[in-house]
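Here's the structure we're looking at; comments come further down.
Apart from one protein chain that is not included, each protein chain of the complex appears where it belongs.
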Amino acid sequence: MHKLGWLRVPLIGTYAFLYIPIAVLVVMSFNASKNPFTWTGFSTQWYSALFNNDLIRQGFVNTMIVAVGATILATILGTLLAIGVARYFRSTVVEAYSLAPAIIPDLVLAIGLLAFFSLIGVTLSLFSVLLAHVVFGMAFVAAVVIARIGQTDSSLEEASRDLGASAFTTFFRITLPSLAPGIIAGALLVFTLSLDEFVVTYFTNGPTTPTLPIVIYSMVRFGVTPEINALAALLLLVSFTIVISAQRITRLTDSV
Amino acid sequence: MHRPITQRSVRRTGAILATVASAALVLSACGGGDSAASDLNPDADLTQQSLTVSNWAGYYPEDMAANFEAAVGTPMTITNHATNEEIMAKLTAGGDSGIDVAFVSGQFAQALNEAGLIETLNPEFIPNLTNLYPEAQNLAYDPGNKFSVPYAWGTTGICYRSDLIEEPTSWNAILEPSAENNGKVTALATERWLMLPAQKALGFSANTTDEAEMEQVKEKLIAAKPGLLAYDDTTFYSRLVSGEANAVVAWDGWCNYGTAENPDIKFVVPSEGSDLWADTMVILKTSKNKEAAHAYINYILDPANHAWVAENILYKVPNKGAMDAVGAGLAATYPNMGLTPAQLLEGESLVDLGEAGPLYTKIATEVTSS
Partner (left out) sequence: MSTTTPTSGRGAARRRALIGRTVFAGPGLIYITAFMAIPVLLVLVYSFFQRGRFGGIVWEFTFDNYVRAFEPVYIQVFSNSLVIAGTTTLLALLIGYPTAYAIAKLPARWRTVALVMVVLPFWTNFLIRTYAWIILLNSEGPINSSLVDAGIISAPIGLLYTPGAVIVGLVYAYLPLVILPVYASIERLDRQLVEAAGNLGASRARAFFDVTLPLTLPGVMIGAIFVFVPSLGNFVVPELLGGGKTVMVGNLIRDQFLEARDWPFGAVLALFVISLLVILFAMQAAISRRINGTGKRMSSRA
């Protein structure tokens, strides 16, 4: 550490900046008072209030439906797309096009989809949210899997074909396993992005099916509620678990 | 990880444009068809219908859906919106929003009717309409309640901490705050009510479409901005409770939420006058449950139910029987619950601005971005 010298200052400063606000939320989630500015004693009442909040429960269920659906569809489509682009197109234009939904500003994608759904008469609902999440999710999966394809060696697949294996067998026995770490990482990425997605959901969702970020947005707009602190602490715990397990999984599969 | 994405993204633009050009051919304009008002079936089985209602968050008793289902037999879902503008955007986006009954302010109901999006009501299915105050049956945005039924009504004023400051008598308490209030006042952000204090302080109509008048309103609001803590439509009363603010522009009922937490929080209508607003219930043309929707409006208008609403939301309801039952009791704690219809009618009834809508929107942008 002593080699760092003055660089310790930005390092410590940055982590303080990143974690103090979160720490405040976690601490305040155990505050007995409704007023978020004064500590009056330890309490877990906001956690029980949270679990009894129907809107949050409904939002959580809706969020999971979209996230699971979007992850499955985006992972399948994105993986196939990556193989198609990296193995059969070898065109930077097609590749750029495939990755564009990951780069385009979310607000632009959101208004475009709202205009599009409205034009073709799609009723805004969880289904339209799902369609929207798949488009950017797929691009993220494709990006990760294309990177993985760049690291893998295609000679195994050629050998498999030369030895007379069908294209089908080669795909499932050789190609997919070799890409697995990329596919899993991509799927986890889509899942977490979808869980947290606000802007695109805000524009493409119907009024009767709020997702958790939409519920949080309206709670935050309607003022300071200690339940949000409790929710923040729980979400932090979940993210922590996901990130750590993602690290484990990629390390495990990488070592295979 | 960043390298591949960005290098490619530069070339992406060309690809998008190419696809975009070819896709242009696929597009076609979609024409909206207008449907005639549907006939209602008096023998419809309400238990076979279901209702989706969109109301402001916190603007209805929590057990509303359960009680309605118990009474009428129609399962009901209540969704929330934060502002008129938000629900309007959902209702005018095209297609079926999935909403049967929407709660919007009167002038927005008027616009929805002109846009042909809401149903002409059938009074035979709403016998409780006669429970409304006569004054509430002829409001300017919809005389005769042809397409909307008022749910709550009131006025806009200043909500303040009587233990910290003198009673404000003028809108200028907000627009030109004294030194002690500087940075400790908030104004409403939603367009019509953003304009209201300046319109009234300058002696103009709250429905003015005169460009010269609106120019003065704009100047006044821009000059007022530095003295404001924030523009706030949703949390103003809690700012009074926490002490962040001394005085806020507020709808009467919402000030009562502050009073409930701190009795020193009081409401006053400034001497220059104010508005008379009404929040209404409308039935969407796209609704497939119109009989149940009528039944819901009728259910609300039952004096006992409407009184229950008033007790819960602390806003006045335009229902004589309901207010006779609970008005006096509520007024003891929340004086503005005692305002009579005649007193409310002193306020100017808000109507839709028609073609002047974009003028207000632009001025709102000019004010908030100044």
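The letters A and B name the chains in turn, as written, and every chain counts its residues from 1.
Operating definition for what follows: a residue touches a chain if its C-beta (ideal position, glycine included) is under 8 Å from a C-beta of that chain, and two chains touch if they have at least 3 such contacts.
Computed from a predicted model, the values in this text were never measured in an experiment.
Checked against the full complex, the one of B:L129, B:L202 or B:A230 touching the unshown chain is B:A230. Residue A:M138 is the one among A:L50, A:M138 or A:V190 that touches the chain not shown. Screening A:L50, A:V66, A:L114 or A:L179 against the full complex identifies A:L114 as the residue touching the chain left out.
The chain not displayed touches chain A at residues 3-4, 7-11, 13-15, 17-22, 24-25, 28, 36-37, 77-78, 80-81, 83-85, 87-89, 94, 97-98, 100-101, 104-109, 111-116, 118-119, 131-132, 134-135, 138-139, 142, 192, 196, 198, 203, 212-213, 216-217, 220-221, 224, 228, 231-232, 235-236, 239-240, 242-243, 247.
Residues of chain B that touch the chain left out of view are 1-3, 6-7, 9-10, 13, 16, 19-21, 23-24, 26-27, 29, 32, 83, 85-86, 88-89, 92-94, 111-112, 114-115, 117, 183, 189, 225, 228-232, 242-244, 355, 357-358, 361-362, 365-366, 368-370.
Basically, only the chains that are shown with their structure count from here on.
Taking the mean of the C-alpha atoms as each chain's centre, chain A and chain B sit 35 Å apart.
Residue ranges on chain B touching chain A, taken from their complex, read 1, 4-6, 8-12, 14-16, 19, 27, 30, 52, 54, 57-58, 77, 79-82, 87, 90, 93-99, 234-235, 238, 242. Against chain B, the residues of chain A that register as touching in their complex are 35, 37, 92-97, 99-100, 102-103, 114, 117-125, 143, 146-147, 206-208, 210, 218, 221-224.
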